[in-house]
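The complex appears here without one of its protein chains, the remainder shown in place.
Let's turn to chain A:
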């Protein structure tokens, strides 16, 4: 009986060795990254349930369908005034570098034939302008703008790129509907690995 167990065990060991021995480097054991969760409790009960208030204080992201846009409004005219005082020093007088000027920050406006990637010829969604400026700009004082200021600057940047008329009022109901010229150019990644270079 004992002997039988030993034989069985060594046979199994051989089988095991045999299979691993034949494995190409292709199928060497992967890094164990998933644990056996079958013995896990349905919840570990670490952490706390988030309150509405906790969520609202940080959930500032805006979807391209306009979800998340706050109340408020702005115009290119008001935006221009704010732009000159809070943005022009880094991004250029009209969102463009003057001839020979080297800006510390990207240009923000261009005509469609320009090679420089800007809002006018490269940004696929207008909502991204609001979202990004509100979270990250001005670079030296991020998060300092009011929602109305951000609406106005967004309106100004859209107008400076000839996407909206200079008298258009921008708010939560129309920003996401603005058609961005570059939108049609965007395609999802089509690289898939394998022998083909893409």
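One rule holds for everything that comes next: a contact is a pair of C-beta atoms (placed from the backbone, for glycine too) under 8 Å apart; a residue touches a chain by one contact, two chains touch by 3 or more; residues count from 1.
Simple rule for what comes next: contacts and distances are computed from a predicted model.
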### Query
So which of "Electron transfer flavoprotein subunit beta", "Sulfane dehydrogenase subunit SoxC", "RsbT co-antagonist protein RsbR" or "ABC transporter permease" is the UniProt name of the chain that got left out?
"Sulfane dehydrogenase subunit SoxC"
### Summary
Per the whole complex, from A:61, A:81 or A:98 the residue touching the absent chain is A:61
### Query
Which parts of chain A are in contact with the chain that was left out?
24-26, 28, 30-35, 37, 40, 43-44, 46-50, 54-55, 58-65, 117, 119, 122-125, 127-128, 131-132, 135-136, 139, 142-143, 182, 185-195, 197-198
